[in-house]
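Note that this complex is displayed minus one protein chain, with the remaining chains in position.
First chain written, first letter: the chains are A, B, C, D and E, and each begins at residue 1.
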C-alpha cells in the first residue's frame, strides 16, 4: 500500500526522528514471573511482549515425543487488546506461521540432543503491538531461555531492516511497516552469524537486499548486548538478595 | 433490568397468584427411561427436565481416571426448542458453568471413594425452560441417582429464593427472574443442611440475604419430600409388577 | 423444484441430445498418481473425480482397529472450486453422509477379513461437479482399489436412473437432477447383481421404480466394462514399460 | 464387544430360521407405537414418539430469515439430530457424528422431497424474508429403529405446529396475517425401516437386531401407494427381490402407521 | 500427583489447627495487593493487578455494534478469560475450558449485575448502535485466587477506560460527542474469595492452599455493606454459619481493597 506520507526526508530523518540506522528504544527485564522456569519482559518502541519458558519436561501426549531430542514449541499469541481493533482470542493463521518460524529458529540454538523425549515450551504474549513483534518476541525468548537455565549454543536475537521511500533503514516503525517498500526480519546466532530466521516481503534490488541484510545483522548485535545486560542485571539482583 | 411491572402487590400476591413463600407446582417421576441406569422426569412450574444417569463405569479416556475415587460428570443441556428463540445446539458458556457447579455439588453426596477409576455420568436435558432450570435439573438428578442405585450420603435437592419489588420470596418465576432484584439458587444435603451449591446475583442487604437463605432451605426441604414420594412410587410400581 | 423447461421431448430426446437410455460420456484412467497405492481419474459428463487408495495399513489411532477385519474409510470431498459458488473447504453434512454410504458399499466387496486391524483409505476428490458425483466417485474408487492390488470379491460400480417429465431415464444430467421428478443412484457388485448402495428421492410409482432400477442396473453393467478396459490399459502400459 | 454380539447373532438367526423374533413379533410386524403431540410449551410444535422402548422427542421452532439464494421463493427447512448421551451409554457428547448426520439428513429429505411442508407458503417477501422451520430431533431412549421414530416424530410435530405470526408481528410486513395459524401441511409419506440378518428381512428392528444387522433399508411411501424416498445403509447388500419385498411391506405398515399419525394429530 | 498434595494437605491443616498459614498470614488476611493502571497503550483501558505473586492483566477494547434483541437500550459487555500457558505449567493452549469459563462468567456477572458500568449510557441509537465493551483477562502468573485478581483487574481497567469516540468519529451520528471521554462508572462492589480446608476458612488462598481446598466461596460486597454476588465452587460444602462468617470477612476486606482500588484509579 502506497501513501503520500514522506516516511523519510531528504536529510535521512524518519517520522519519529530516527536516522536510517537507529533502533527504536529497547528495554529488557529478565526473570519477571514467579511460576515460569524462565521469563522476560521486553519493550521495543511501542511493542510490549512477555515471554515465559517452561521445560525441559516430558513431552505430552507421548506420540509428540522425539526419542533422540527435545522438541521446541514456541507459541506466539497476541492479546485481544494489543491492537487497534480488538483481535479475537486464539490462534489465527498469522500467529500459527510466526509460532512455526520462531520454533524452528530457537531449535537451532537449544541443545535439544541433551533432552530426548522432552519439550521446551516458549510462550510469547504480545501485550502491545506496533510493528516488529516477531523480532521482539524472539529476542525476549532468547533472554527467557537463559533465565530458565536451558543449555544454549548461543543467545538468539532478532532485528529487522527494511526500505522506506526508496532508502534502506533499520527497524521499521508502524507507519514505515504499513507504507514502506520492503521488510526483512532476521534472527541470528550472534557468535557465528548463522541466520536462524529470515522472511522478506516487498521489493529489493540485489544490492539493497545486501545492504538491508548487513544493517539487520548490525541491529542484531546491538540488541544482543542489551540482552546480555538484562541477564547480568537479573543475576546481580539475585546475588544481592542471596547475600542479604 | 428494571420494569414497570408490579411483580408483587401490597397484599404479597405475585403475578401468578402465589404468596411470597409458595413454590410453583412440582411433579416428579422416577425411572422413566429404559436404557439409562437411572432416570427422572421433573416438571417445576413451566420447566420440564429429563435426567439420565449412567454409571459407575470405567472412566474413558483413561487419563481422566482418578485412582482414588469416581469422577462425577454432569452435563446440563438445553434443547434447541426449550426457549422462546431457538438455541443453537451444543454447549455454550452458560451451560458449561452450570454443568460444573452441578457436578461439584453432586460429587459431595455420591460415595465416590467406593468406585476408584470410575465415572458417574449425569445427563440433564432441559426440554422447557422457564426460570430455575438449574435447581430443577439438580433436583431431578438427585432422584435419578437414587433410581440408578448409586450409593449416596444424602439425596441432593435444590431451590432458589430471591427478591422482587423489594420483598424476599421463594422460587422466582420467569418475569420475576427477568425483572426482579436478586436471585439465590442453592442446593443442600437435606439431612445435614450442608450447602452444596450457592450462587447469587443482584442486591441483598445482609438481613435480606439471611431471610432469603432460610426461605430457600425451607423450599429445599419441601421439594425433598416430593423427591422421596417419587422414589417410593417408583418402587411400589416395580414391586406390584413383580408380584403380578 | 418444478420448472418450465421441457427436460425430455415427445420423441424421447433429452436436453443434451441423449435418448432415455443413454449414458453421458465416460472416460476412465487408472494409475495416475505416484504416491498413492492405487489411483483413478474419471470423467463422467461434466464430472471430474480423482481417487487415491492407501492401504491396507495399520489403523491408527489404535482404538479404531477391528481385531477381526479391516475397516474401510472412504472420504468424499468436493474441491472448493468444483461448484458454481465456491464451497467452503472441509466436510459438510452432505459429504459426511456420502462418505458413509460409499464406505459401507465398498466394505462389502473388499476382502476385509484378510486384514485384521488394518484400514483401507479411499480418498475421493471431486474436482468438477455436475450431477452424479457419488456414482462417479464410487466407480472410480472401484478402479483405484484394483490398481492398489486390494483383494476384491468384485469391482463395485455405480450408476443412477431417474424420472424427468414423467419418463424414466438413465443417468440424470445437471438440469435433469435439479428439475426432474426422481433420482435413484445405485451401486452393485456386477457379477452377482447384489445392491451395495441405494438411495432414492422424489416420486416413483411401484412400476416406475422397477423400470428405473432395471435401467440403473443396465447402466452399471455398461460402466463396468469401461472400468475393466481402464484397468487393462493400465496393465498393458506397465507391461510395455517393463519390456522396453 | 465381539463375543456377546456373536452369541446374540446365533440366537437371533436360529429364531429367524423358525420364523420367530426375540420379542415374539412376526418379521413384518412393528412394536406398539405411541404418538403424543404438544409435549413441550416453548416449541411451535412438538411430539414424543415411542416405538417399543425407543423414544424420540421432536421440537419445532420457527423464526424469520433470508431464503437461500437459489430458491428465493421458498421457506427454509433445517433438520438437526442429536444422539445425546441421555439415550444410550454409547452416545457421546460433542458435535454430531456420521450416524446422527445420516439420521438428520434422511429425516430432512423425507420432509423436504415429499413436499409435506409447503415451503412456498412460507415466503413473506420473495428473496428477502421467509419463515425458517427448525426441526430438532432429540433421542431420549434408544432401543433400535431411530429412523422411523425420528421421521414419525418430525411429521407429528410439524402437523401440530402453529406459525408464531403474533410473536414476530413487528417484523412482518403490512397485510401479512398477524394471528398465529397452523403450518400448511400436505399428506405425509411414512417411513418404514427393515434390517437384513443373513437372509431374513425384519421390519422395525429393536436394538439387539440392529447391532448385528448386515444391511438396512428404509422406504417411505405415500397414501397413493407410491415411493417417496429410500435409503440403504450398512455394509451388507440386498437383492432386487428383497428390495421389492421391503417396498410391499413398507406400503402395508405405512397405511397402518399413517392412520395412527392422523388420529394423534387430529386429522 | 496424589502424594505431594496429600503431604501438603497434612502440613497446611496442621498449621491451620494452630491458627497459622504457610506464608504467615492470619486466616482473614490478604497478601499485598498492587494495582497499576494504563499498562498497555492500544487498549482503551488496562490494569495489571498483583495479589502476592498472582498477576493478572486486564485490557478493555471498545467498538460499535448492535445491541442484543432483548435489550435494545443497553450497551454490550463481553468478558473473556484465557488461562494462557504463560501463567502456569498446568494451563494449556486451546479453547477456554470450564475453569476459564467459570472465571470469566463470575467476573462478568460481578460487572454486569452490580451495574458498575452504566450500560444505558452506552447506547448511541436504541436498537441499532451501541458501544460494545470487551473485557479481556490475561492471567500472567498464577499463585492462587484468580477470581479476586481478575475482578479487581477488570474494575481497575474499566475505571480508567476512555471511550474512543474520536477513533469512531465517522460511524457516530450527528450530535454525539466526537471527543474521547471517560467510561461512566458507578461505585464498584469488591469480590473476596475464601477456601475451606477441613473446617478452616481462609481468605485469599495461595496456590498451595487452593489445590488442596475442599470448597471455595466468593462474595462481592458494595460500599453500603450489601451483597452483590456470590459463587460457591468445588465439591466441598459450607454450613450456614460459615457462609455468614465469609460474608462478614468479605465486607471487612472489601472496604480495604476498595480504598486501594479508588486510590490507584485516582478516585
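What to note about this one:
Note that in this section a residue touches a chain if its C-beta (ideal position, glycine included) is under 8 Å from a C-beta of that chain, and two chains touch if they have at least 3 such contacts.
Predicted, not measured: the structure shown is a model, and the values here were computed from it.
Counting contacts over the entire complex, the absent chain touches A, C. Within the complete assembly, C:123 is the residue of C:123, C:199 or C:224 that touches the hidden chain. Interface note for the absent chain: among A:99, A:119, A:133 or A:227, the touching residue is A:99. Touching the chain that is not shown, out of A:9, A:114, A:205 or A:236: A:205 (per the contact rule at the top). Residues of chain A in contact with the chain left out of this view: 1, 67-68, 72, 85, 93-94, 96-97, 99-101, 103-105, 107-108, 184, 189, 193-206, 209-210, 213, 217. Interface residues of chain C with the unshown chain, by the touch rule above, are 33-36, 46, 48, 50-52, 54, 57, 75, 77, 79-86, 89-91, 121, 123, 125, 127-130.
The rule is simple: only the chains that are shown with their structure count from here on.
Listed by label, the chains that touch chain A and also chain E number zero. The minimal number of chain-to-chain contact steps leading from chain B to chain D is 1. In terms of residue-numbered contacts, C-D and B-E present the same interface, as over half of their contact pairs agree; the other options in B-E, A-E or B-D do not.
Chain centres computed from CA atoms place C at the largest separation from chain E. For this pair, chain D with chain E, the centres built from the Cα atoms lie 48 Å apart.
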